[in-house]
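Just one protein chain is left out here, and the rest sit where they should.
Moving on, here comes chain A:
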Amino acid sequence: MAVITEVPSPFCGVGTDDLSIQVDGIALKVVAYGCAVNTPAFEQAIGDSNPRLAGKSVSLEVAVTQAATLLAQTKQPVIGGCATDVHGMRALLSLADRCGAVIDNMGFNAARNNFLALQDSGWMNTTLAEVKNRCDLLLVVGTDLEAIVPRFFERYLWNEAMFLDDSRQRQVIYLGKPPSGNASTSPNGQKAQVLACDDSALPEVVGVLRALVKGQPIRADKAGGIAVADLQSIADKLKAAKYGVVTWGAGALGINSHAELIVQTVSEMIKDINKGTRCSGLPLAGKEGDLTANQVCGWTTGYPARVRFSKGYPEYDPYLYDTHRMLANGEADALVWVNAFNVKAVPPESELPTIVIGRSGMTFAKEPDVFIPVGTPGIDHAGHAYRTDNVVAIRLLKLRESGLPSTGEVLSAIEAEVQGVQHAN
(Lines give C-alpha, C1' and ligand atoms only; values in the text may rest on other atoms or scores of the structure.)
Protein backbone atom coordinates (compact mmCIF):
# COMPACT_ATOMS: atom_id res chain seq x y z
CA MET A 1 0.00 0.00 0.00
CA ALA A 2 1.38 3.40 -0.94
CA VAL A 3 0.21 6.96 -0.59
CA ILE A 4 0.84 9.24 -3.56
CA THR A 5 0.89 12.94 -2.76
CA GLU A 6 0.34 16.04 -4.87
CA VAL A 7 -1.98 14.18 -7.22
CA PRO A 8 -3.60 16.40 -9.88
CA SER A 9 -7.30 15.91 -10.54
CA PRO A 10 -8.98 16.00 -13.95
CA PHE A 11 -12.44 15.90 -12.38
CA CYS A 12 -13.07 19.19 -10.61
CA GLY A 13 -12.05 21.56 -13.38
CA VAL A 14 -9.78 23.72 -11.25
CA GLY A 15 -6.82 21.39 -11.47
CA THR A 16 -6.54 20.68 -7.77
CA ASP A 17 -3.14 19.07 -7.40
CA ASP A 18 -2.69 18.61 -3.68
CA LEU A 19 -4.59 15.35 -3.21
CA SER A 20 -3.08 12.45 -1.31
CA ILE A 21 -4.27 9.11 -2.59
CA GLN A 22 -3.71 5.74 -1.05
CA VAL A 23 -3.23 2.97 -3.58
CA ASP A 24 -4.00 -0.61 -2.57
CA GLY A 25 -3.77 -2.81 -5.64
CA ILE A 26 -6.40 -1.28 -7.87
CA ALA A 27 -8.35 0.30 -5.00
CA LEU A 28 -7.87 4.04 -4.46
CA LYS A 29 -8.72 6.08 -1.40
CA VAL A 30 -8.43 9.85 -1.17
CA VAL A 31 -6.80 10.41 2.21
CA ALA A 32 -6.24 14.17 2.08
CA TYR A 33 -7.83 17.21 0.42
CA GLY A 34 -10.72 15.27 -1.09
CA CYS A 35 -14.00 16.95 -1.94
CA ALA A 36 -17.48 16.00 -3.04
CA VAL A 37 -16.40 15.98 -6.66
CA ASN A 38 -12.93 14.46 -6.54
CA THR A 39 -13.23 11.78 -3.88
CA PRO A 40 -15.95 9.65 -5.50
CA ALA A 41 -14.39 10.16 -8.93
CA PHE A 42 -11.05 8.78 -7.80
CA GLU A 43 -12.54 6.03 -5.65
CA GLN A 44 -14.94 4.70 -8.31
CA ALA A 45 -14.42 0.92 -8.65
CA ILE A 46 -13.16 -0.48 -11.94
CA GLY A 47 -16.04 -2.93 -12.33
CA ASP A 48 -16.07 -5.38 -15.20
CA SER A 49 -13.17 -4.44 -17.44
CA ASN A 50 -13.95 -6.83 -20.32
CA PRO A 51 -15.03 -5.40 -23.67
CA ARG A 52 -18.51 -6.48 -24.72
CA LEU A 53 -20.38 -6.90 -27.98
CA ALA A 54 -24.10 -6.41 -27.31
CA GLY A 55 -23.44 -7.50 -23.75
CA LYS A 56 -21.22 -10.50 -24.51
CA SER A 57 -17.65 -10.46 -23.24
CA VAL A 58 -15.03 -10.48 -25.98
CA SER A 59 -11.36 -9.74 -26.30
CA LEU A 60 -10.13 -6.21 -26.94
CA GLU A 61 -9.02 -7.21 -30.44
CA VAL A 62 -12.45 -8.54 -31.37
CA ALA A 63 -14.15 -5.43 -29.99
CA VAL A 64 -11.81 -3.12 -31.88
CA THR A 65 -12.40 -5.01 -35.12
CA GLN A 66 -16.15 -4.89 -34.67
CA ALA A 67 -16.04 -1.15 -33.95
CA ALA A 68 -13.95 -0.58 -37.07
CA THR A 69 -16.26 -2.72 -39.17
CA LEU A 70 -19.28 -0.74 -38.01
CA LEU A 71 -17.55 2.59 -38.62
CA ALA A 72 -16.28 1.66 -42.05
CA GLN A 73 -19.89 1.30 -43.19
CA THR A 74 -20.95 4.76 -42.03
CA LYS A 75 -21.18 8.03 -43.92
CA GLN A 76 -21.60 10.45 -41.06
CA PRO A 77 -21.10 9.01 -37.60
CA VAL A 78 -21.26 11.33 -34.62
CA ILE A 79 -18.61 11.06 -31.94
CA GLY A 80 -20.11 12.40 -28.74
CA GLY A 81 -18.89 12.73 -25.20
CA CYS A 82 -15.29 13.51 -26.09
CA ALA A 83 -14.37 13.35 -22.41
CA THR A 84 -10.77 12.22 -22.29
CA ASP A 85 -7.23 13.54 -22.06
CA VAL A 86 -5.18 15.42 -24.67
CA HIS A 87 -3.81 12.29 -26.25
CA GLY A 88 -7.24 10.68 -26.34
CA MET A 89 -8.60 13.75 -28.10
CA ARG A 90 -5.77 13.61 -30.62
CA ALA A 91 -6.73 10.05 -31.49
CA LEU A 92 -10.42 10.95 -31.54
CA LEU A 93 -9.87 13.81 -33.98
CA SER A 94 -7.71 11.64 -36.16
CA LEU A 95 -10.41 8.98 -36.31
CA ALA A 96 -13.10 11.60 -36.98
CA ASP A 97 -11.03 13.09 -39.80
CA ARG A 98 -10.69 9.67 -41.40
CA CYS A 99 -14.35 8.65 -40.98
CA GLY A 100 -15.90 11.98 -41.91
CA ALA A 101 -17.51 12.14 -38.49
CA VAL A 102 -19.08 14.93 -36.50
CA ILE A 103 -17.49 15.48 -33.11
CA ASP A 104 -19.24 17.06 -30.15
CA ASN A 105 -18.05 17.24 -26.56
CA MET A 106 -20.47 16.74 -23.72
CA GLY A 107 -20.49 20.11 -22.02
CA PHE A 108 -20.57 22.27 -25.12
CA ASN A 109 -24.09 23.60 -24.72
CA ALA A 110 -22.78 25.25 -21.55
CA ALA A 111 -19.37 26.23 -22.91
CA ARG A 112 -21.05 27.64 -26.01
CA ASN A 113 -22.29 30.53 -23.90
CA ASN A 114 -18.67 31.51 -23.45
CA PHE A 115 -17.39 30.67 -26.93
CA LEU A 116 -20.10 32.64 -28.71
CA ALA A 117 -19.23 35.71 -26.64
CA LEU A 118 -15.53 35.17 -27.39
CA GLN A 119 -16.20 34.81 -31.11
CA ASP A 120 -18.42 37.86 -31.27
CA SER A 121 -16.66 40.45 -29.11
CA GLY A 122 -13.95 38.90 -26.93
CA TRP A 123 -13.22 39.57 -23.29
CA MET A 124 -10.72 40.47 -20.60
CA ASN A 125 -10.09 37.46 -18.41
CA THR A 126 -7.85 36.23 -15.69
CA THR A 127 -6.72 32.95 -14.19
CA LEU A 128 -6.86 31.33 -10.77
CA ALA A 129 -3.50 32.45 -9.36
CA GLU A 130 -4.26 36.06 -10.26
CA VAL A 131 -7.59 35.69 -8.43
CA LYS A 132 -5.85 34.26 -5.41
CA ASN A 133 -3.23 36.98 -5.19
CA ARG A 134 -4.91 40.10 -6.56
CA CYS A 135 -8.68 39.86 -6.32
CA ASP A 136 -10.11 42.35 -3.82
CA LEU A 137 -13.70 42.07 -5.03
CA LEU A 138 -15.40 38.97 -6.39
CA LEU A 139 -18.72 39.30 -8.18
CA VAL A 140 -20.41 35.95 -8.80
CA VAL A 141 -23.00 36.15 -11.56
CA GLY A 142 -25.87 33.67 -11.76
CA THR A 143 -23.91 30.81 -10.28
CA ASP A 144 -23.82 28.81 -7.09
CA LEU A 145 -20.05 28.70 -7.11
CA GLU A 146 -19.40 26.22 -4.31
CA ALA A 147 -21.78 23.72 -5.85
CA ILE A 148 -19.66 23.66 -9.01
CA VAL A 149 -16.22 24.05 -7.45
CA PRO A 150 -16.47 23.03 -3.80
CA ARG A 151 -12.99 24.22 -2.85
CA PHE A 152 -12.98 27.50 -4.77
CA PHE A 153 -13.17 29.79 -1.75
CA GLU A 154 -10.84 27.77 0.43
CA ARG A 155 -8.14 27.60 -2.24
CA TYR A 156 -8.41 30.92 -4.05
CA LEU A 157 -10.02 33.45 -1.72
CA TRP A 158 -9.64 32.62 1.96
CA ASN A 159 -5.98 31.99 1.52
CA GLU A 160 -2.73 33.91 1.52
CA ALA A 161 -2.58 36.64 -1.14
CA MET A 162 0.60 38.26 -2.38
CA PHE A 163 -0.87 41.72 -2.83
CA LEU A 164 -3.49 42.03 -0.08
CA ASP A 165 -2.63 42.83 3.51
CA ASP A 166 -5.55 40.77 4.74
CA SER A 167 -7.17 38.38 2.31
CA ARG A 168 -10.12 37.97 4.67
CA GLN A 169 -11.17 41.53 3.78
CA ARG A 170 -12.03 40.59 0.21
CA GLN A 171 -15.59 41.44 -0.73
CA VAL A 172 -17.84 38.80 -2.26
CA ILE A 173 -21.07 39.71 -4.00
CA TYR A 174 -23.59 37.31 -5.49
CA LEU A 175 -25.84 38.51 -8.26
CA GLY A 176 -28.64 36.13 -9.23
CA LYS A 177 -28.48 32.71 -7.61
CA PRO A 178 -27.69 32.88 -3.90
CA PRO A 179 -24.99 30.57 -2.52
CA SER A 180 -26.14 27.17 -1.29
CA GLY A 181 -23.68 27.08 1.62
CA ASN A 182 -21.32 29.22 3.62
CA ALA A 183 -18.08 28.71 1.73
CA SER A 184 -18.20 32.34 0.62
CA THR A 185 -18.28 33.62 4.19
CA SER A 186 -14.90 35.11 5.09
CA PRO A 187 -12.91 33.53 7.93
CA ASN A 188 -13.50 36.80 9.76
CA GLY A 189 -17.25 36.13 9.64
CA GLN A 190 -18.08 38.61 6.88
CA LYS A 191 -20.90 37.14 4.81
CA ALA A 192 -21.22 37.60 1.07
CA GLN A 193 -23.58 40.31 -0.11
CA VAL A 194 -26.41 38.64 -2.03
CA LEU A 195 -28.59 40.38 -4.60
CA ALA A 196 -30.85 37.52 -5.57
CA CYS A 197 -32.99 37.28 -8.64
CA ASP A 198 -34.53 34.53 -10.73
CA ASP A 199 -32.33 33.11 -13.45
CA SER A 200 -34.84 34.38 -15.96
CA ALA A 201 -34.27 37.97 -14.75
CA LEU A 202 -30.50 37.78 -15.11
CA PRO A 203 -30.32 39.23 -18.64
CA GLU A 204 -32.20 42.32 -17.45
CA VAL A 205 -30.14 42.66 -14.28
CA VAL A 206 -26.74 42.44 -15.97
CA GLY A 207 -27.96 44.78 -18.70
CA VAL A 208 -28.83 47.40 -16.13
CA LEU A 209 -25.57 46.84 -14.25
CA ARG A 210 -23.58 47.38 -17.41
CA ALA A 211 -25.50 50.57 -18.15
CA LEU A 212 -24.78 51.84 -14.64
CA VAL A 213 -21.07 51.08 -15.05
CA LYS A 214 -21.14 53.17 -18.22
CA GLY A 215 -22.90 55.96 -16.36
CA GLN A 216 -26.13 55.68 -18.35
CA PRO A 217 -29.24 56.98 -16.61
CA ILE A 218 -31.73 54.31 -15.56
CA ARG A 219 -35.33 55.42 -15.10
CA ALA A 220 -36.65 52.30 -13.38
CA ASP A 221 -36.28 51.75 -9.63
CA LYS A 222 -35.96 48.02 -9.93
CA ALA A 223 -34.50 45.53 -12.35
CA GLY A 224 -35.45 41.88 -12.07
CA GLY A 225 -36.68 42.59 -8.56
CA ILE A 226 -33.38 44.15 -7.47
CA ALA A 227 -33.28 47.80 -6.51
CA VAL A 228 -31.35 49.83 -9.06
CA ALA A 229 -29.70 51.65 -6.16
CA ASP A 230 -28.21 48.31 -5.07
CA LEU A 231 -26.95 47.65 -8.57
CA GLN A 232 -25.48 51.15 -8.58
CA SER A 233 -23.55 50.29 -5.44
CA ILE A 234 -22.13 47.19 -7.17
CA ALA A 235 -21.11 49.32 -10.13
CA ASP A 236 -19.40 51.73 -7.76
CA LYS A 237 -17.61 48.91 -5.94
CA LEU A 238 -16.40 47.39 -9.19
CA LYS A 239 -14.98 50.75 -10.23
CA ALA A 240 -13.42 51.31 -6.80
CA ALA A 241 -11.82 47.88 -6.59
CA LYS A 242 -8.15 47.57 -7.56
CA TYR A 243 -8.56 44.16 -9.14
CA GLY A 244 -12.16 43.10 -9.36
CA VAL A 245 -13.03 39.67 -10.70
CA VAL A 246 -16.37 38.71 -12.17
CA THR A 247 -17.02 35.01 -12.39
CA TRP A 248 -19.78 32.88 -13.83
CA GLY A 249 -20.40 29.25 -14.61
CA ALA A 250 -21.31 29.03 -18.26
CA GLY A 251 -23.57 26.07 -17.56
CA ALA A 252 -25.36 27.79 -14.71
CA LEU A 253 -26.71 30.44 -17.08
CA GLY A 254 -28.05 27.85 -19.46
CA ILE A 255 -31.72 28.01 -18.60
CA ASN A 256 -31.91 31.30 -20.42
CA SER A 257 -31.99 30.90 -24.17
CA HIS A 258 -29.13 32.87 -25.64
CA ALA A 259 -27.35 32.97 -22.31
CA GLU A 260 -24.27 33.93 -24.32
CA LEU A 261 -25.73 37.43 -24.26
CA ILE A 262 -25.35 37.43 -20.47
CA VAL A 263 -21.70 36.46 -20.88
CA GLN A 264 -21.25 39.10 -23.54
CA THR A 265 -22.90 41.82 -21.47
CA VAL A 266 -20.76 40.96 -18.47
CA SER A 267 -17.60 40.80 -20.60
CA GLU A 268 -18.30 44.15 -22.25
CA MET A 269 -18.96 45.62 -18.80
CA ILE A 270 -15.57 44.37 -17.66
CA LYS A 271 -13.94 46.04 -20.66
CA ASP A 272 -15.68 49.29 -19.68
CA ILE A 273 -14.47 49.05 -16.08
CA ASN A 274 -10.92 48.67 -17.41
CA LYS A 275 -11.06 52.19 -18.79
CA GLY A 276 -10.34 53.25 -15.22
CA THR A 277 -9.23 50.42 -13.00
CA ARG A 278 -8.47 46.75 -13.47
CA CYS A 279 -11.16 44.12 -13.59
CA SER A 280 -11.23 40.68 -15.18
CA GLY A 281 -13.61 37.91 -15.99
CA LEU A 282 -13.19 34.33 -14.82
CA PRO A 283 -15.44 32.08 -16.89
CA LEU A 284 -15.84 28.74 -15.23
CA ALA A 285 -16.68 26.08 -17.72
CA GLY A 286 -15.83 22.56 -18.10
CA LYS A 287 -14.74 19.58 -16.19
CA GLU A 288 -14.02 16.00 -17.10
CA GLY A 289 -12.33 16.90 -20.33
CA ASP A 290 -14.59 19.61 -21.72
CA LEU A 291 -11.87 22.22 -22.01
CA THR A 292 -9.35 19.63 -23.05
CA ALA A 293 -11.64 18.72 -25.94
CA ASN A 294 -12.07 22.38 -26.88
CA GLN A 295 -8.34 23.11 -26.75
CA VAL A 296 -7.19 20.12 -28.79
CA CYS A 297 -10.02 20.57 -31.27
CA GLY A 298 -9.02 24.25 -31.44
CA TRP A 299 -5.44 23.67 -32.48
CA THR A 300 -6.24 20.69 -34.72
CA THR A 301 -9.18 22.19 -36.62
CA GLY A 302 -9.25 25.90 -35.75
CA TYR A 303 -12.65 25.49 -34.11
CA PRO A 304 -13.35 24.69 -30.46
CA ALA A 305 -15.99 21.97 -30.88
CA ARG A 306 -18.90 20.74 -32.97
CA VAL A 307 -16.89 20.08 -36.05
CA ARG A 308 -18.00 18.05 -39.03
CA PHE A 309 -15.43 16.29 -41.22
CA SER A 310 -17.69 14.68 -43.78
CA LYS A 311 -16.73 17.12 -46.54
CA GLY A 312 -13.09 16.23 -46.02
CA TYR A 313 -12.25 19.39 -44.09
CA PRO A 314 -13.45 20.74 -40.75
CA GLU A 315 -16.65 22.75 -40.63
CA TYR A 316 -17.93 24.33 -37.43
CA ASP A 317 -21.46 24.92 -36.32
CA PRO A 318 -22.14 25.36 -32.62
CA TYR A 319 -25.84 24.48 -33.02
CA LEU A 320 -26.18 22.05 -35.93
CA TYR A 321 -23.53 19.59 -34.82
CA ASP A 322 -25.11 18.88 -31.45
CA THR A 323 -25.10 15.12 -30.80
CA HIS A 324 -28.64 15.07 -29.45
CA ARG A 325 -30.01 17.16 -32.28
CA MET A 326 -28.30 15.05 -34.92
CA LEU A 327 -29.57 11.82 -33.40
CA ALA A 328 -33.09 13.22 -33.06
CA ASN A 329 -33.15 14.43 -36.67
CA GLY A 330 -31.71 11.28 -38.17
CA GLU A 331 -28.58 13.08 -39.40
CA ALA A 332 -26.10 10.54 -38.09
CA ASP A 333 -25.72 6.89 -39.05
CA ALA A 334 -23.75 5.71 -36.02
CA LEU A 335 -22.88 6.93 -32.54
CA VAL A 336 -19.48 6.70 -30.95
CA TRP A 337 -19.52 7.75 -27.33
CA VAL A 338 -16.30 8.54 -25.51
CA ASN A 339 -16.15 9.20 -21.80
CA ALA A 340 -13.12 8.07 -19.86
CA PHE A 341 -13.95 10.02 -16.71
CA ASN A 342 -17.47 9.36 -15.57
CA VAL A 343 -19.28 6.00 -15.44
CA LYS A 344 -22.59 7.83 -15.10
CA ALA A 345 -22.10 9.80 -18.31
CA VAL A 346 -23.69 7.23 -20.57
CA PRO A 347 -24.58 7.81 -24.21
CA PRO A 348 -27.97 9.20 -25.20
CA GLU A 349 -30.46 6.55 -26.24
CA SER A 350 -30.30 5.72 -29.90
CA GLU A 351 -31.35 3.04 -32.33
CA LEU A 352 -28.18 3.59 -34.33
CA PRO A 353 -25.17 1.31 -34.21
CA THR A 354 -23.48 2.45 -31.00
CA ILE A 355 -19.88 2.12 -29.93
CA VAL A 356 -18.96 3.17 -26.41
CA ILE A 357 -15.43 3.85 -25.29
CA GLY A 358 -16.17 4.39 -21.63
CA ARG A 359 -14.66 4.44 -18.20
CA SER A 360 -14.44 0.91 -16.90
CA GLY A 361 -17.48 0.24 -14.73
CA MET A 362 -19.93 2.02 -16.99
CA THR A 363 -23.31 0.26 -17.15
CA PHE A 364 -26.13 0.70 -19.63
CA ALA A 365 -29.89 0.42 -19.73
CA LYS A 366 -29.45 -0.94 -23.25
CA GLU A 367 -26.15 -2.60 -24.07
CA PRO A 368 -24.36 -0.88 -26.96
CA ASP A 369 -23.18 -2.83 -29.99
CA VAL A 370 -19.62 -2.38 -28.83
CA PHE A 371 -18.42 -1.40 -25.38
CA ILE A 372 -14.72 -1.00 -24.75
CA PRO A 373 -13.88 -0.12 -21.15
CA VAL A 374 -10.88 2.18 -20.88
CA GLY A 375 -8.72 3.52 -18.14
CA THR A 376 -9.17 6.96 -16.66
CA PRO A 377 -6.54 9.59 -17.42
CA GLY A 378 -4.89 10.55 -14.16
CA ILE A 379 -5.63 7.16 -12.59
CA ASP A 380 -4.84 4.36 -15.01
CA HIS A 381 -2.50 6.20 -17.32
CA ALA A 382 -0.61 9.48 -17.55
CA GLY A 383 -1.91 12.31 -19.66
CA HIS A 384 -2.78 15.98 -19.81
CA ALA A 385 -5.94 17.91 -19.05
CA TYR A 386 -6.95 21.57 -19.05
CA ARG A 387 -8.09 23.56 -16.11
CA THR A 388 -11.24 25.64 -16.12
CA ASP A 389 -9.31 28.88 -16.67
CA ASN A 390 -8.24 27.41 -19.99
CA VAL A 391 -4.56 28.35 -19.68
CA VAL A 392 -3.00 25.81 -17.42
CA ALA A 393 -2.64 22.22 -18.56
CA ILE A 394 -2.02 19.77 -15.78
CA ARG A 395 0.07 16.66 -15.97
CA LEU A 396 -2.06 13.67 -15.01
CA LEU A 397 -0.38 10.76 -13.28
CA LYS A 398 -0.69 7.03 -13.52
CA LEU A 399 -1.60 5.85 -10.03
CA ARG A 400 -2.15 2.13 -10.46
CA GLU A 401 -1.48 -0.81 -12.73
CA SER A 402 -4.96 -1.75 -13.94
CA GLY A 403 -4.09 -3.06 -17.39
CA LEU A 404 -6.87 -0.95 -18.88
CA PRO A 405 -6.05 0.59 -22.26
CA SER A 406 -6.19 4.35 -22.72
CA THR A 407 -8.75 6.12 -24.89
CA GLY A 408 -5.96 7.07 -27.25
CA GLU A 409 -4.78 3.50 -27.65
CA VAL A 410 -8.26 2.17 -28.35
CA LEU A 411 -9.24 4.90 -30.81
CA SER A 412 -5.93 4.63 -32.66
CA ALA A 413 -6.39 0.88 -32.94
CA ILE A 414 -9.89 1.37 -34.32
CA GLU A 415 -8.63 3.97 -36.79
CA ALA A 416 -5.88 1.64 -38.00
CA GLU A 417 -8.47 -1.04 -38.75
CA VAL A 418 -10.82 1.44 -40.41
CA GLN A 419 -7.93 2.47 -42.62
CA GLY A 420 -7.31 -1.17 -43.50
CA VAL A 421 -10.97 -1.63 -44.49
CA GLN A 422 -10.95 1.63 -46.51
CA HIS A 423 -7.87 0.48 -48.41
CA ALA A 424 -9.39 -2.92 -49.06
CA ASN A 425 -12.42 -1.19 -50.59
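The criterion applied here is as follows: contacts are C-beta pairs under 8 Å (C-beta built on N, C-alpha and C of every residue); 3 or more make two chains touch, one makes a residue touch a chain; residues count from 1.
Everything that follows uses one rule, which is that contacts and distances are computed from a predicted model.
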Protein name as given in UniProt for the chain not displayed, "Hydrogenase formation protein HypD", "sn-glycerol-3-phosphate ABC transporter ATP-binding protein UgpC", "Electron transfer flavoprotein subunit beta" or "Formyltransferase/hydrolase complex Fhc subunit A": "Formyltransferase/hydrolase complex Fhc subunit A"
From A:Asp24, A:Asp48 or A:Asp120, residue that would touch the chain that is not displayed: A:Asp120
Residue of A:Arg90, A:Arg112, A:Arg170 or A:Lys287 touching the missing chain in the full complex: A:Arg90
From A:Lys237, A:Arg278 or A:Arg325, residue that would touch the chain that is not displayed: A:Arg278
For chain A, residues in touch with the removed chain: 6, 8, 14-15, 17-18, 86-87, 90, 94, 97-98, 115, 118-130, 132-134, 155-156, 160-163, 242-243, 274, 277-278, 280, 294-296, 298-304, 309, 311-316, 382, 384, 390-395
